[in-house]
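Please see the structure below; I have some questions.
Of the protein chains in this complex, all but one are displayed in their positions.
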Amino acid sequence: MAGETTTVEHAADAAAHGAEASGAGMPQLDFSTFPNQIFWLLVTLVVIYFVLSRIAIPRIGAVLAERAGTITNDIAAAEELKQKAEAAEAAYDKALVDARTEASRIVAEAKAEIQAELDIELQKADAAISAKTAESEKAIGEIRAGAVKSVTAVAKDAAKEIVSALGGKADAKAVTAAVTARMKG
Amino acid sequence: MEGDIAQLGQFVGAGLAAIGSGAAAIGVGHVAGNYLAGALRNPSAAASQTATLFIGLAFAEALGIFSFLVALLLMFAV
Partner (left out) sequence: MATETHEESTGLVFHPLDQFIVKPLFGEGPIHWYTITNVTLWMAIAVVAVLALFVFGSRGRAIVPTRTQSFGEMIYGFIYKMVEDVTGKDGLKYFPYILTIFIFILFANFLGLIPMSFTTTSHIAVTAVLGFGVFIIVTLIGFIKNGASFLSLFWMSDAPALLRPIIAIIEVISYFVRPVSHSIRLAGNIMAGHAVIKVFAGFAAIALISPVSVLAITAIYGLEVLVAGIQAYVFTILTCVYLKDALHPHH
């Protein structure tokens, strides 16, 4: 093609014709394909526009709005729950403190009561012990007195018997006095 | 022979037009370099200017594309 042409205009002319005929030259400047491209481009754009504006944009917009709403609601709910949790914690703390004071009060009360009871019981026990002690001492004294008397009587009798056995005539008065002196000694 | 001279002219012209691409490269480099310099001075303002950066790059590059187009036209269409 190029070799046959002589001037630039002719060359351009030939190139345009050549492009139409064989596809050489710049395909972008092959004007015979322009109506085809423009037609299909418009069809494509219209289809995409309707797909987007009728289906995609409302759908995605709705989904995004819904998501934003859900997130806002969730955050609000979380905030509420957090406040509830904080209130519950405060209540728990208060209950704990109350329980502690109550417990210590009860402990103190119980201690005091027990102490009082213990004191009374101790006194009672002391009294009982001292009463028992006194009684025992008395009994021991009695027993001792009884024992001394019997020993004296036994000793007198024994002394009399011994004296009489030895063959003497025992003077009751003298024996008694001697035993008594001896018992004292 | 005359056709050969026309062809010579085409190729020389296409080569000269290709210089324009280099010039556009300088322009694009200027835009990007100045943006980077500005962004490093004030990084907080950089993000808001990326759109401007791309518009500037596009304008600078478009002129290089024009010269490339002239080269292509000379090579293939004339």
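Letters are used for the chains, namely A and B, taken in the order the chains are written, and counting of residues starts over at 1 for each.
Operating definition for what follows: contacts are C-beta pairs under 8 Å (C-beta built on N, C-alpha and C of every residue); 3 or more make two chains touch, one makes a residue touch a chain.
Keep in mind it's a predicted model, so treat the numbers as computed, not measured.
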| item | value |
| --- | --- |
| Chain B residues touching the omitted chain (full complex) | 7, 10, 51, 54-55, 57-59, 61-62, 65-66, 68-69, 72, 75-76 |
| Residues from chain A at the interface with the omitted partner, ascending | 1-3, 11, 14-15, 18, 23-30, 32-45, 47-49, 51-53, 55-57, 59-64, 66-67, 70 |
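The working rule: only the chains that are shown with their structure count from here on.
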| item | value |
| --- | --- |
| Mean-CA-position distance for chain B and chain A (Å) | 73 |
| List of chain B residues in touch with chain A within their complex | 2-3, 6-7, 72-73, 76-78 |
| Contact set on chain A toward chain B in their complex | 2-8, 11-12, 15, 24-26, 29 |
